[in-house]
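Dropping the structure in here first, questions after.
Here the complex is missing a single protein chain, while all its other protein chains stay put.
Let's look at chain A:
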């Protein structure tokens, strides 16, 4: 199975995301922001970093990259897409996910290992976890404060679309401690902390992040969605 990882100008964690995909057992395919061809991938990761220098708003300019036009179309057709940190910001700017990520309430950049509680396990990227499972993965952001209007927040909760919440301390002031959400179909997931940094004992605080990547492989195997039928 082929997991595409997009590189925008200013992406930082594309290498780690590709590595995590490989450790999970997938073939990692590097995608370039200026190339609309998705090269037949079965899923896509939008990595962390500072795409286009975070100019204007985080993710606002990346959303108009040629590769994103293809990803937005494919995501609406069911392609599994995971946005991590800056990738989450891009997904919100592209209106594939509701809400927005704003400046951390305390204005400080936060970089630490963070406990999360997994909630919704009905998504392409979280089906390998158990609901209520506590996981430890790194968080590192300056603009990770998730905001949405009350109606949207209530709908996310009612529809089981919160995939993970911060526990043992909220690092950025996100409303209702939301760390990650999914779209209605469950194929698009955005998460602020970095699962790709928690896949090896040598460098990560745990191996908990691997679950996101093994989940999508399991979901693809189950659906028989192979060989890039999404494009």
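Note that in this section contacts are C-beta pairs under 8 Å (C-beta built on N, C-alpha and C of every residue); 3 or more make two chains touch, one makes a residue touch a chain; residues count from 1.
We take it that contacts and distances are computed from a predicted model.
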item: Record-based protein name (UniProt) of the chain missing from this complex, from "YCII-related domain-containing protein", "Ribose/xylose/arabinose/galactoside ABC transporter permease", "Deoxyribose-phosphate aldolase" or "Phosphoribosylformylglycinamidine synthase subunit PurS"; value: "Phosphoribosylformylglycinamidine synthase subunit PurS"
item: Given A:23, A:100, A:136 or A:155, the one touching the chain that is not displayed; value: A:100
item: On chain A, residues whose C-beta touches the chain left out of the figure; value: 56-57, 60-61, 64, 92-93, 98-100, 102-107, 147-149, 173
